[in-house]
Structures are given as structure tokens and as C-alpha cells.
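Handing you a structure now.
For this depiction, one protein chain was excluded, whereas all remaining protein chains were kept in their positions.
For chain A:
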């Protein structure tokens, strides 16, 4: 394409944005409203996912070892555990460390156990982390079958319920986001269609004097893109400043329950880019599908 032609396409696109002022405004508003919803929803969803991930990340398997196990068999056992697929890390925790941790976790009341140091009732243990938290149960049952294992503990029951809740939350979130984006596409392409219908005659004449489809499409392509990206501006501002504010005021209070919101950066930047891209794509898609109909002259 000649650069002169490209310049013409840009001029035409912006001219038509101005000429169809109200329709442009309507399209931008439609994009704004839907992207605002998408943006807010994504923030919520990402944070839910983040929180669930933190809770899931705390899940670990404790395999307690028989007291009768000989020192030489320990290495063998550890190796066998490491060889189970989906196992990420196997850490040895001696009974002394185990007791220290227990005392620490109980705080003041734990001091009562200090006297037990000489006759430690705890067994040695291995702490196993799986690659994916969801593999916990299957790995645990695998380990249970090994010799010298006294007991395997990973919070049976509670963990399964936790995973069920987080996976339902994630799936519902994804369905809602997809639904929202489809609604946005429908809404926006309909609005854009209206602006294009009013220019049907123009397209028809262009075709009759021998303009190629590509030539006709370009200004519409640019126009759709600009509409979409313009529509993303307000949602981006809301997400960036809104989340910054929310993060500042809520995160400290969450400290008491040992979880944190996602850090503001780079999340808001990625989200802004995503919103701009979705806006642009929806705009382009909307105007391209609408213009396609009128190209068949």
C-alpha cells in the first residue's frame, strides 16, 4: 500500500469518527461499560485465584516415620518419595525440629511442652510438597503404601473441600468473563453496525467506482480499533486507581488472616494492556463483521 493511501485511510477514519459524533460516542460508551465490568470482574477473579492459590500453597503432606526405622533406610525412603511423579519437594523434619515448630506455633501455651524436649513423643517426618496442590491426595495415598510410614497427614477432608470450592470459583469466574465478553462483542458490533448502515451508500459507490474490498475496509478497521481503545480508557483508569486504593486500604487488614491481595504492580499494568487489547479487538471485529455485509455489491 502506498503511504499516501495509508494516510488517507487514517484521515477518513478520524473524519468519520467526528462526522458520526453521536454514534461514535454511543459505541465508545458501550465499550466503556462492558470493559468496566470485565475489568472489575477480572480484578476480583484474579484476587480470588491468588487467595485460593495462597491457601492451596499451604497444603503439604506430612509423612511420619516409624520409630523403628534404621538410619540407613531413611535415605532410601526419601529417594522413593522423590521419585513419585508430581512430587516437587521432599524435606526431612527431625523430631526435634518438629517439636520446636509445634511449640512455636502454639505460642505461650507451647511453653508447657518445653519439658518434653528430653522425651520427645513426636516421630521424625518428611514434609512433601506436590507440584500441583490438587495432586495432594493421590500422592499421599501413594506414600501411605511405603514401608516404615506410620501415618500420613495432609488435612484429609478439609483439603478436598477446599479444592472443590476453589475450582468451582475459578470455573464460575471464567464462565462469567467469557459471557461478559460475548455480550460486549454483541453490544458493540450492533452499535457499530448502526454507524455503518448509515454509510452503506458510500460503500456502494466506492464499490461501483472500482474500490477493492481491502481499500474500503481499512478506514473501518482503523475506526473500529480507535473506538475500542477509546472505550478502554475509563475502565483502565478505574482499574489502576481503584485497585491501588483498594489495595492500600484493605491489604493491612487481611494480614491477620495470613493472606494478601495481589500486589498492585505489575497486575494493573497487565490488566490495562489486556483491556486495551480486548477493546481494540472487539472494535475491529465489530466494524469488520458489519462492513462485510455491505461489501457484497
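By definition in this document, contacts are C-beta pairs under 8 Å (C-beta built on N, C-alpha and C of every residue); 3 or more make two chains touch, one makes a residue touch a chain; residues count from 1.
By definition in this document, contacts and distances are computed from a predicted model.
Visitor: The hidden chain: which UniProt name fits, "Glutamyl-tRNA(Gln) amidotransferase subunit A", "Chemotaxis protein CheA", "Cell division ATP-binding protein FtsE" or "Assimilatory nitrate reductase (NADH) beta subunit"?
Guide: "Cell division ATP-binding protein FtsE"
Visitor: Out of A:50, A:95, A:170 or A:207, point to the residue that touches the absent chain in the complete complex.
Guide: Missing-chain contact among the listed residues: A:207.
Visitor: Which positions on chain A touch the chain that was left off?
Guide: Touch with the absent chain occurs at residues 2, 4-5, 8, 19, 201-202, 204-213, 215-216, 297.
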